[in-house]
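Note that one protein chain is taken out, while the other chains of the complex remain in position.
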Amino acid sequence: MVSLLRNQKVRNTLLQVVYVGSLAALVLAGIIIARRNLAEQGITSGFDFLYKSTGWDVNFSLLPATANDPYWWFFLIGIINTLFLGCTGLILATLVGTIVGLARTSANELAQLLGRTYVDIFRNIPLILQVFFWYALITHLPTPRAAHEAWGLLLTSRGLYVPAPNVGGVAMALATSAVIAAIALPVWLGRTSRLSQPFGQRATIQLAGAAAALACAAIILVVGRLPDAPLLDFPALQGLNLRGGLRVPPEFSALAIAIAIYGGSYIAEIVRGGFKSVGKGQMEAARSLGLSPWRVFTLVRLPLALRAMLPILANQYVWLMKATTMGIAVGFTDFFMIVALTINHSGQTLEVIGILMGGFLAINLSLAAVFNRINKAIALKGNQLRG
Amino acid sequence: MEMVIVAPPAPGRLEDLKRRFFATPLQALLSLISLAIMVSTVWKLLNWAVFSAVFTTSGGPEACQAAAGACWSVIAARWRIILFGLYPFEEQWRSALACLTVVVMTVLSCIPAFWTGRRIALVWGAGAASYYVLMKGGVLGLSYVGEEAWGGLALTLFIFVTTCLIGFPLAVCLALLRRSELPWISRTTGLIIDGVRSLPLISILFTFAIVLPFALPQWLAGDKLYRVILGSALFFSAYQAEIVRGGMQGVPAGQEEAAMALGMSYWQRIGRILLPQAMRNALPATINQFVISFKETSLVVIVGFFEILASGNAAYGTGEWRFAYVEVYAFIAFIYFVFVFSLSRYGAFLERRMAVGER
Partner (left out) sequence: MISSNSTKAGGPAVRIENLDKYYGTFHALRKVNLSVERGERIVICGPSGSGKSTMIRCINRLEQHNGGRITVLGTELNDDIGNIDGIRREVGMVFQHFNLFPHMTVLENCMIAPTLVRNQPRAEAEATARRYLEKVRIPEQAMKFPGQLSGGQQQRVAIARALCMQPQIMLFDEPTSALDPEMISEVLDVMVTLASDGMTMICVTHEMGFARRVADRVIFMDGGEIVEQAPPEEFFTASQNERTRQFLSQVLGH
């Protein structure tokens, strides 16, 4: 027996069996105990509850939602809310981060100082504190009655009111996809016509594509608008409340602003790092070819910096997506809050935790897949450059 | 640092200024815009926070609300609840002393003389133990104060320190398991680490606080505070494990081979050869992780703990100070800022020093 334990192969097998076995036993025991405990409370395990109606409502949804809708519909709403908030925050944060990052890399020392101060302050204050702050700020704004209007926008304690197009749901969806096409088309056209067309013509084709898609969107909006209504619906005070327009609830705004500011400070550092990684030699070469400073920036510095940034940026975006879970702090019904509410109301703890893990795994994996594709597409070809 | 470009002694100050900020029209525009933003922000901030602000409680909330600037009276009136939560009023010096212990401990662990496994463990072990005794009492003539009464900054620091104290050794274990040559051990550990990393911290805290009691026998469930700390430590360790593993990958394979050839056992190789070098490689990233983890401690407010954010909400949320939320959040933000900024500056300093050392 003792000599058997001294055998390397026996010992290795034993170690693996014990490790994996005890972990599996731990998880299994947890599940068994949980099922027994839940059964004592009269909760039967299984996914049948997904088809029952919830009996509670969500405060933010892009899809129609009532308390009669089943749980699975609410999970879908939660995922869409998370993605919507995540994408909004991600775009805003990228915008903020790019501006601040460029300020930090600019030759101007005052702009550098400004960018650095921004990063130092907002990076070092926890995100949730910033969420709380913006939420408190917005909910302490004047009530709808006392709010003043500017450019059709109304800032009130009940949220931000913006003019909304008076169009049906189908037309809205079609128009949105047309706008997305307007962004995607030039990229796609640029790639397919790269080899066959000279540079000038390529730009023309790209512009034409984008313009066509935008025109499409406009036509859809005009044709698809609701009968007997102006194209744009402005919010207006009616009695004690505001009617018309689109209300961006304070929960959403607070989260989006906080994520944009906090995430922006991180992205600024990524942008700065990306630009710092571009070799001096490359820029000197570009300048010695007689390129103007603007051309040096757009043709050499930016493309190289982007390639260096993208993998780190991808991580940051995944992080931002996960940060949307702070919605629960101010009552924004993101995916996680729906999960928490479901556990409270239905008691289907194990199943819902499983759905939570699966949901985030799916979000993370799809984001990673998208970025891997972009990375691969723009990666410098060949491996002879390094060293 | 890279920011300050020391100009050579130029003939005139004016020309120097011109060269640095107004070299081209674009530069001039950028300088002016930056200057305008800076001046207006600093002026507004100073005006609000200092010139027009009220600092004393003498006028009461009403006078304070009427003032144009900040109402720091709310801090003067409520700082104790923000820092110490619901800890018994007469005993709050213990809470303060406990916070001080944590600060001293952090400062000590920034001194290179303490960077051996045994010394750092001693500092943190002793620090956490004295914190616990101070806060909980029941011995040495200190009256007993249960965990449910802990709050404010003191609770935040307690959660942070215990998270690191549990999370760090766990991270080293996970890193070692993941780089194991045995495929099943390394794969299973990889699954655990990647799984935890793909989840948001809030969902893990929630699971440990609210769901875990279902899955544990009664006698094992323990206090909610310690379950949440465990969850937080698990999350910390999953990230820190990858940092430690990165540090280990930076140690050449020849180091372990040499140790093997000298007949050293697995634990001797890990303890004497691999870890000391890996930890040194991983130091800047580790400090960064500590910074992140300190900021994330604030998330426990969501599972219902009375840490500094919740106590801040309570400080302005009730009664006559409802309007003074900006001041309260500014105060809390300042506390976080002091901790996080100094720690991250220290991390950047270390990184630079190590980069120089490698040359």
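Odds and ends about this structure:
By letter and in written order, the chains are A and B; residue numbering begins at 1 in each of them.
Following the convention adopted for this analysis, a contact is a pair of C-beta atoms (placed from the backbone, for glycine too) under 8 Å apart; a residue touches a chain by one contact, two chains touch by 3 or more.
This is a predicted model, so every value here is computed, not measured.
Across the complete structure, the visible chains that the omitted chain touches are A, B.
Within the full complex, the residue among B:46, B:68, B:262 or B:354 touching the omitted chain is B:262. In the complete complex, the hidden chain is touched by one of B:109, B:186, B:277 or B:342, namely B:277. Remark: the residues of chain B touching the chain excluded from display are 252, 254-255, 257-265, 268, 272-273, 276-277, 280. The set of chain A residues touching the chain not shown comprises 3, 6-11.
FYI, only the chains that are shown with their structure count from here on.
Separation between the centroids of chain A and chain B, computed from CA atoms only, is 25 Å. Per the touch definition, chain A reaches chain B in the complex via residues 12, 15-16, 19-20, 23, 30-31, 33-34, 37-38, 103, 106-114, 116, 120-121, 123-129, 132-133, 136-137, 140, 322-323, 325-326, 328-329, 336, 339-340, 343, 349, 353, 356-357, 360-361, 364. Contact residues on chain B toward chain A in their complex (touch as defined above): 3, 5, 20-21, 27, 30-31, 34-35, 37-38, 177, 182-185, 188, 192, 195, 198-203, 206-207, 210-211, 214-217, 295-296, 298-299, 301-302, 309, 313, 323, 325-326, 329, 332-333, 336-337, 340-341, 344.
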